[in-house]
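Shown here: the complex without one of its protein chains, the others still in place.
What follows is chain A.
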Amino acid sequence: MADAKVIPFDDDRSRGAVQRPPRRRSMGSRRRTTEPALVGDVQPLPSRAPAQDDVPVTQEEQPPQQPQSDGGWERRVASGLSFLRRRLTGDYEVDDFGYDEELTDQVLMSLLRPVYEKYFRVEVKGVENIPSQGGALIVANHSGTVPMDGLMMQVAVHDNHPAGRHLRLLAADLVFVLPVVNELARKLGHTLACAEDAERLLGQGELVGVMPEGFKGIGKPFSERYKLQRFGRGGFVSTALRHGTPIIPCSIVGAEEIYPMIGNAKTLARLLGFPYFPLTPTFPWLGPLGAIPLPTKWTIQFGEPIPTDGYPPEAAEDPMLMFNLTDQVREQIQHTLYKLLVQRRSVFF
C-alpha cells in the first residue's frame, strides 16, 4: 500500500517541476517524458545520471513554492490514489502470461530503476536497432551468478526505447518453481523459456528476450568471464525463423563482475536443487552483506538486427542453417563484448 502511494511522489521530485506533455495512457510510464531527447541518440544517458544526482537535494523543499508543480503534485496524488483504488479492487488487466503491465510500469520498474541508474549506471547503445513494432528476438549473453542482467536489459528497453516497448524475457524453469520469485517474474512479463511460449509471444508481435547460455553462462567461474558458453541447441533461431522475426544480438558488459564466482559448492547446490551454489569473495562469508553485488559500471549494446524473413518456411527445420545462424549471432555478441571491453576504462567507472 505504501509503495503504491510513494512512488509517484518520488518520481515527482526526481523529475523536477517540468511540465509534462500529455501521456500515452492515463497512467503511462513516467519515463517517456524525457525520451524525445533520447531518441536515436543514446549518448545522453551517462550525462543524465550525474545531472539527476543533485536534483533530489535541491528539489526537496522546492515543489510547494511553485504553483505549476503544485498542480502537478495534486494530479499525481490523484493518479496515485486512482492507481491504489484499481489495485485494491482488482480492477486491472493481466495478459495470458500473467504480465501485469500497470504494476510493472508503476511499481516494479520504479524499484529497479535506482539500481539501473545509480548503482550499475547502465549505458545503453544501439537501442535504435530494436524495431518499434512487430516481433523481434533479443539474444544476449548471460552472466553474473544472479540474473540481474536480464532485469537490467528489461529496464534498458523499457526506459530507452522511443516506442515504449516492453521486453518479455524467457526465464529458466527454476524461476517458476521458487515462491515469490515466480510471482514477480510472471508479473514482470517473464515466461518459461520453451519453444511454445516463445512462439506465442513472437506471434503476438512482442519483443522477446532470451539468454541462450542459460545456467552455463550465469554460473560460470570468474576466470571465464566474457567467454560465451554454448548457445543451447539453437532453439531460439528456429523459433525466430518460423516467425521471420529479426534476431537482435545484445552484449552486456559489467554483469560478469557483480558477483565474482570463485568457487561452487556443488554438494550444497545439489541439496538445495540449484544448478550451482556460488562462492564469491564475500558470499556466504559475510552473510547477507556478502549478497550485495559489486557496483560495476555496465554497458548494454544492442547490435545490428539479423533478418530471418528471407528464408523459405522449411528453413526452421534445417539444422545446418540453424547452426550457422546460431554461430553468427554468437560471434556477433562475442565480438561486441571484446570491443566494449577494450573501450572500458575500468570495471567500476
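One rule holds for everything that comes next: contacts are C-beta pairs under 8 Å (C-beta built on N, C-alpha and C of every residue); 3 or more make two chains touch, one makes a residue touch a chain; residues count from 1.
Here, contacts and distances are computed from a predicted model.
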Original post:
Which one, "NAD-dependent epimerase/dehydratase family protein", "ABC transporter permease subunit", "Deoxyribose-phosphate aldolase" or "GGDEF domain-containing protein", is the UniProt name for the chain you do not see?
Top reply: "NAD-dependent epimerase/dehydratase family protein"
**OP:** Return the single residue from A:Gly98, A:Pro162 or A:Gly235 that touches the missing chain.
**Re:** A:Gly98
Original post:
Which listed residue, A:Leu88, A:Ala163, A:Leu271 or A:Ala291, touches the chain dropped from view?
Top reply: A:Leu88
Subject >> Candidates A:Arg75, A:Arg230 or A:Arg270 - the one touching the absent chain >> reply: A:Arg75
Original post:
Of the residues in chain A, which ones touch the absent chain?
Top reply: 26-27, 70, 73-75, 77-79, 81-85, 87-98, 100, 173, 176-183, 186-187, 191-192, 194, 196-197, 200
